[in-house]
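Only one protein chain is missing; all other protein chains are in place.
After this line comes chain A, so read on.
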Amino acid sequence: MAPKNKNPNGENVVPEVQQKKTQALILKSSDGEEFSISKSAAGLSVAIKNMMEDDCAGGVIPLPLVDGGTLARVITYLNKHAEDGASDEDKRKFDEEFLSGMEVDVLCDVALAGNYLDIRGLFHDVCQRIVNGMKNKSVEWVRKTFRIESDFTAEEEEQIKKEYAWAWEGVDSDAD
């Protein structure tokens, strides 16, 4: 389902027909985009479920920590997982496809949203994806990708490298 639901920017969007059919709740992103979602799909997020139960959901739930692009992705995920008749195998295949096209930046945004909205399955899968993507990478790749500046001196770094030289064997090249 993911590949069909893309806007011209290649981002996943919630199909309009589906929006009308299951309208029950509005989620509002940090940048003011509104998305409708069925209560059953929204309830897969423990955080949203709690907000619904506390009745602080006067129809619109503001999510100030999730931007529109990320929220659209999360909703696509929730809709699939709330779908009647979707088998575990369907969901597994969907998850695989859903995550496979995402760059690390996007994965990190989805991980943050999954953590914030308390969607354990999504959070876990996204983390695994990030882990698999980085486990054979170089230190330089990790710094660049996660925007971390080294605070080691060249000597300190050399010392760690010397101590565990074998851990530098079989590292992927940074070209990707």
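Keep this in mind: a residue touches a chain if its C-beta (ideal position, glycine included) is under 8 Å from a C-beta of that chain, and two chains touch if they have at least 3 such contacts; residues count from 1.
One rule holds for everything that comes next: contacts and distances are computed from a predicted model.
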Absent chain [UniProt protein name; select from "Actin-related protein 4", "Glycine cleavage system H protein", "F-box protein" or "Peroxin/Ferlin domain-containing protein"]: "F-box protein"
Residue touching the undisplayed chain, where the options are A:Ile26, A:Ala82 or A:Cys108: A:Cys108
Contacting the left-out chain in the complete assembly, out of A:Ile26, A:Ala86 or A:Val171: A:Val171
Contacts of chain A with the absent chain, listed as residue ranges: 30, 65-67, 69-70, 104-105, 108-109, 111-113, 115, 127-128, 130-131, 134-136, 138-139, 142-143, 145-152, 157, 160-161, 164, 166-168, 171
